[in-house]
Structures are given as structure tokens and as C-alpha cells.
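A single protein chain has been omitted; all remaining protein chains appear in their positions.
Our next item is subunit A:
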Amino acid sequence: MAGVLGGIYNSIVKRNAVFLTTIFAGAFATNIIFNIGADSVWDQINKGRQWKDIKQRYMGDQEEEDE
């Protein structure tokens, strides 16, 4: 445990630039991952109700991705 913590301290926390960069990158990564996860739960709950679930019925064979 102490070894791991020490490793983290030495590699990340010790130098402020690295620490700050890690925080920023972590925030971005968390945001993206959370959004993807939350959206997929949402789409699962609302399966079949949203436009993206039904649009292929009306798009026909025209192969353009619009919006």
C-alpha cells in the first residue's frame, strides 16, 4: 500500500505541473466517460421512442447522414 502511494506521490503529486495536468486530464476523461455511460443508460430506458431509433424507417435508401 505504502509503495503504491509512494509511487503515486513520486510520479504525479510531487511536481505541480504533472499534478495539475493529471487533474485536468482526469476531469476531461471522467466527463466523457460519464456522459457516454449516462447517455447509453438513457437511450436504453427510452429505447424505440427517440428519433434515432425510428429514423431508418423514413430515411429510405438515401445514404446521407444529416442533422
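Assorted remarks:
Note that a contact is a pair of C-beta atoms (placed from the backbone, for glycine too) under 8 Å apart; a residue touches a chain by one contact, two chains touch by 3 or more; residues count from 1.
Everything that follows uses one rule, which is that contacts and distances are computed from a predicted model.
Set against the options "Enhancer of polycomb-like protein", "SRP54-type proteins GTP-binding domain-containing protein", "NEDD8-conjugating enzyme UBC12" or "quinol--cytochrome-c reductase", the UniProt name belonging to the omitted chain is "quinol--cytochrome-c reductase". In the full complex, the hidden chain is touched by subunit A at residues 34-35, 38-39, 42, 45-46, 49-51, 53-55, 57-59, 62, 64, 66-67.
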